[in-house]
Structures are given as C-alpha cells and as structure tokens.
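With one protein chain removed, the remaining protein chains of the complex are shown where they sit.
As written, the chains take the letters A and B, and residue 1 is the first residue of each chain.
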Amino acid sequence: MFVYVVRRILATIPVMAVVALFVFSLLYIAPGDPAAVIAGDQATPEDVEKIRRSLGLDRPFVIRFGEWVWQIARFDLGTSIFTGLPVTQLIAQRLEPTLSLMVVTLIIAVSIAVPLGVLAAWKAGTIIDRTIMGFAVFGFSVPVFVVGYILAYVFALELDWLPVQGYTPISRGFWPWLENLILPSIALGMVYIALIARITRATMMEVLQQDYIRTARAKGLSQRTVLFLHALKNAAVPVITVIGIGVALLIGGAVVTESVFAIPGLGRLTVDAILRRDYPVIQGLVLLFSFIYVLVNLAVDLVYTLVDPRIRY
Amino acid sequence: MTVQSPTTVPADEAPKRVGLWRLVRRYPTIAIGSTILVSIILVAIFAPFLGTVDPTAISTRMRTREPSAQFWFGTDMLGRDIYSRVLYGARVSLVVGFSVAILASVIGLTIGLIAGFIRKADAIIMRVMDGIMSIPSILLAIALMALTRGSVGNVILAITIAEIPRVSRLVRGVVLSLREQPYVDAAVAAGTSTPVIIVKHILPNTLAPIIVQATYICAAAMITEAILSFIGAGTPPIIPSWGNIMAEGRALWQVKFYIVLFPALFLSVTVLAVNLLGDGLRDALDPRLAKTI
Partner (left out) sequence: MDRRTFIKAGAGAGLVAGTAGLAAPALSQGAAAKTLRFVPQANLANFDPIWGTQYVVRNAAALVWDTLYGVDETLTPQRQMVESEEVSSDGLTWTFKLRSGLKFHDGTPVLAKDCVASLIRWSARDPMGLMIKALQKELVAVDDRTFKWVLSAPYPKMLLALAKNNAPCSFIMPERIARTDPFQQITEYIGSGPMRFVRGDWVPGARAVFEKFADYVPRSEKASWLAGGKRMLVDRIEWVIMPDPATASAALQNGEVDWWENPIADLVPVLRRNRNIRVDIGDPLGNIGAFRLNHLHPPFNDVRARRAILAALDQEEFMRAIVGSDDSLWKPLPGFFTPGTPLYTEEGGDILKGPRNIELAKRLLAESGYKGEPVTMVVAQDQPVTKAQGDVAHQLLKRIGMNVDFVATDWGTTGQRRALKTPPAQGGWNIFFSWHAGADCTNPAGYTAIRANGDRAWFGWPDIPEVERQVTAWFDAKNLDEEKAAIRALNKAAVENVVFVPPGFFLTYTAWRSNVTGITKGPLPFFWDVAKA
C-alpha cells in the first residue's frame, strides 16, 4: 500500500511537467501583450516597449522557462505582472470561495443525486424511474449559466429568498456563508447531480441482482435495510470514481458560475488573468488545477481500497 | 452544411434488422433523439427558406423589440432578428458538435491504437494525455482561443484537443484488454501483421464504444462552444451562434429575458437530443457499457 502511494505520487511528476511545458509554450507563442494593457490607451509605442522590457518579456523562451522552473522548484510561483503581488498570495485569496463552492456543490449534488439514483433503481421501469432519468439527461443538457440565471431570477430577484451575488467568508458566520453559495452550487451541481444519479442507479441495479442481496432478502431483512446497508456500500465505488472525474468538470464550471454570481474565486481570477495576459498567474493557476485534479484522483484511488476491500494494490 | 448525421448509424448497426416501429419501441430514446436532431439539422440547412432575414443585419432603431408578429423571437441590442439568428446559429452548434466528435474520435482512435500497440510510445503518450486531461477542458479551450483569433475552426480545434484524451484512453483500454484475448494472441502467433489485426479484431470492438463516446463528445462540444462564446472567447460575433446570442443578451437578462431564452432553449433541446441518442445507442450497441453508466 505504502509503496503504491509513493509510486502514484511519483507518477504525478511527469504529468505536471507536461502541463508546465505545455502551458508555458502556449503562452509564449500566444499574441497579446500585458505591457500594452498596463500602459493604457494614451501610451506611446515606445512606452509600451519600455514596460515590456522592464517586465522581462523580451527575453528568449529558454531563459524565461528555465527561470520559471527554477522558481517552481523553490515553491515560488512568481509575481503577477499587473498587481505586483505574489501569485501564491493571489491564489490564496481566492482559494476559500472556490473551495467552498466546490464543497457545497459536492454535498448538495451527492445528497440529491444518490437518493434519486437509489429511488430510480428501486422503482426501475416505472414512471418515477423515467422521470428521474429524464431529469438527469436534462441536467446534462442545460448549460450552467442558463440554470444560474434562471435560479437567480426566481429565487433572488422575484422571491427575494437568497442573495443575488457575492461571497461571504465563513469567518463571518455559517449562514451568511451558506446563503451566498446555495444558488451557485445548485447551478454548478446540475451536471453532477445528473451524472451521479445515473451512475448510482446503474450500479444499484447491478448490485441488486447479485446473489448476496437476494440472500439477504431471503433472510427477511426489510427492503429498505437491504437497499441502504448492502447495496449502497457496493455502489459507492463508481460514485466515488465519478466524483474524481468530475473535479475537472467542476473547475471548468466554476469559471462560469463564479462570473454569473460574482464570486471572487479562482475561476474569475483565471479568466481575468487570461484576458490580461498575466502570464505568471495563468501558469500558476493551471499548475494548481492540474495538481488538484491529480491529487483528487489519487485520493479517489486510495478511497477505493477502503470502501471496497476486494481491491488491493 | 454538409454534416453527415450519425442518425443513420443505428439503422445499419442494429443487431437485427427489425421494423422501424419495433426499433422505436425497443429504443425510444434513439427515436426521440434522432427525430429532434434531424429536425434541427433540417432547420439549419433550410434556415434561409424559413421566413428568416439576414441574421447579421443591424438596425439599432429597432433594437430590443419584444417577440411579435414581425419579430417572432424579438430583436437584440443591435436590432438584429433573433429568430433568424437562432436558426442560423444552429449551424455553428451542429458543425462544432459533429466536427469535434468526428475529429476527436479519429485522432483519439489513432493515438489510442499507437499507445496500445507500441509499448515504448505508450508511457509518453499517456503522460501527455494525462497532462491535457488534468487541465479543465474549458480553461484549456479559453487558453487556446486566446492564442489565435476567434473563428469557428479554432473553436473546433480547441475543443477537439481537450476531448482527444478521453477517446484515446478508451481505445487504449480496449486494445490492452483485447491483446489478452486468446484469438488475438493466436493471430499474433500466426504472424498476422499489426494493421490486419487492427482492422480485423480491434476496430470492430472499439467502434461501438467510440460511437457512443462520440455522441457524448458532440453534446459536450456544443455546450463548450456556447460557454466559450458566452465568455467572449468563442465564435466571432459576426457569425451568429447560440452562445454568442446569449453572451450578447446576458447583460439584459433581467429585462429582456427572451434574448437569452430562445437560444438557451434551442441549445438545451439539441444537446438533450444528442444525449438521448447517445443513451439509446449505448443501450443498443453496447449492453455491457449500458450497465455501468
């Protein structure tokens, strides 16, 4: 087990290296110039050129890439071209809203989707099953910003139950924090709910047909106990897998959700950084996202072994 | 618009030749999905004959008109007819969806085959694929779009790159499991050349999951195009696309909800149709897969 974990962790290094090289090259050949944005509309071309030189953007690829890698090796992501703040600080400022959004989304998605999936499996073939699965396909198909705007319109503007936008740090109280996250989490969670409900249903149906469940039923355990004790535990593995796969989906969706609901998270930081060509920030963020993705998938693999003793490494 | 509809596939590929009605009864999702999709395709092709006007004609004196007899879906901020824009916009979504599905499948298949057959290349290719996969596809697409100018071709390219790893992983998995099969072993032992093995044994077995995967990629690509255009990094504004129409109407969603509503409806329904088709194809072509998802 330990060896496996170490091996898996080491295996992430080449992946991260690929990401790093890929992103750096991409940005290097990309047009667009942070110096021009900084200098503003009234600046002369000479001003822009001087700013570019002072930012070190006129130096060759190899030197810039080498410097960057050397920085990363020392756990330094560099300094934002625009704000002059360290990239790590910019990321740290934005981490809480995005993590909160993701955690609440996950909790909402799982607590809605799993019961729905179980219900659908239990009532397989009935109108209930069809409705739930119909809803699931629908959840896949409606873009997150459409859901976001509809939710904001109904629950924030018309009914005035929840705030329209913004984010309150958890340090200012649990409810103010949660209040701001409910609508964006549901919007972002739609795809997730659909995905998890489907996979829960599918695995539940498979598990329900297996011998030991039939035995358990024969032993006279009530149906509900059967479902929740035995079947669900076995259905957990695929559900966890989906959570792992979904992390990339979640990060992508967060970009849009955060701009619809004005949440000052990593997603908006990314879009802003790309539009302004703030290279160190873009590079740092992409590395971070890849790292989270790799880490979550590693965790998912490890959780398998806990949930399902049949899997051994 | 010369996009080949994949809806012709189930008829040929269905396990047994059966009457149309029985097929519909057995796989209702295929029937529903393909009916909607074919309708949208027809609408896209025949957009000029469906009572539309020039979708790019600006007339700011007639801006933000509510839906009426003259403007069925209303007009946008520049006074362009939304009905015409939505109908023409179907072309972009369909072209992007199908092109990405086809390109990602073909390239992913090739890469997956190489990785599955050439041990030395496998490690490197898969690390690269892992790397691309670990970057959220929307971010990757935004970054790629920032690289070039906005054009439909570049949107297709950007989304395709993000989707390739999914297919290549799938294909590689199939190849690796098939190579363990006795009959493939036997073919290798008998000195059958690799291309022949691929054509005879591998391709028939990968086709079904790839077709299913391709429909999901098609649906995902349509949504990604809309999101890219929505955040201003997608299809250029001179070409109407559903994402563009929504992006332009987003600032006004509180007051002129119809600008966002109509393209959102069309997009949702189209993606829904493709997803239904995918579900149906999966049930029909690959019962094993159907059980797992």
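Everything that follows uses one rule, which is that contacts are C-beta pairs under 8 Å (C-beta built on N, C-alpha and C of every residue); 3 or more make two chains touch, one makes a residue touch a chain.
All figures in this text were calculated on a predicted structure; none of them were measured in a lab.
> What are the shown chains that the left-out chain touches?
A, B
> Using the touch definition up top, pick the residue from A:Ser25, A:Ser54 or A:Thr215 that touches the left-out chain.
In the complete complex, the chain left out is touched by residue A:Ser54.
> Among B:Met77, B:Ile114, B:Leu176 or B:Ile198, which residue is in contact with the omitted chain in the full complex?
B:Met77
> If you put the missing chain back, which residues of subunit B would it touch?
The list for subunit B reads 56-58, 60-61, 63-64, 77-78, 146, 149-151, 232-233, 236-238, 250-256.
> Could you please point out the subunit A residues that touch the chain left off the display?
Residues touching the hidden chain, for subunit A, are 31-45, 47-48, 50-51, 53-54, 80, 82-85, 90, 93-94, 149, 152, 156-157, 160, 163-166, 259-262, 264, 268-269, 272, 275-277.
Everything that follows uses one rule, which is that only the chains that are shown with their structure count from here on.
> Taking each chain's centre as its mean C-alpha position, how far apart are subunit A and subunit B in Å?
22
> Once bound in the complex, which stretches of subunit B touch subunit A?
Within the complex, subunit B contacts subunit A at residues 127-128, 130-139, 142-144, 146-147, 219, 223, 226-227, 230-231, 233, 246, 250, 253-254, 257, 260, 264, 267-269, 271-272, 275-276, 279, 290-293.
> Considering the complex alone, what residue numbers of subunit A touch subunit B?
Listed in rising order, the residues are 14-16, 18-19, 22-23, 26-27, 29-32, 137-138, 140-146, 149, 153, 157, 198-199, 202-203, 205-206, 238, 248-249, 251-253, 255-256, 259, 270-271, 274-275, 277, 282, 286, 289-290, 293-294.
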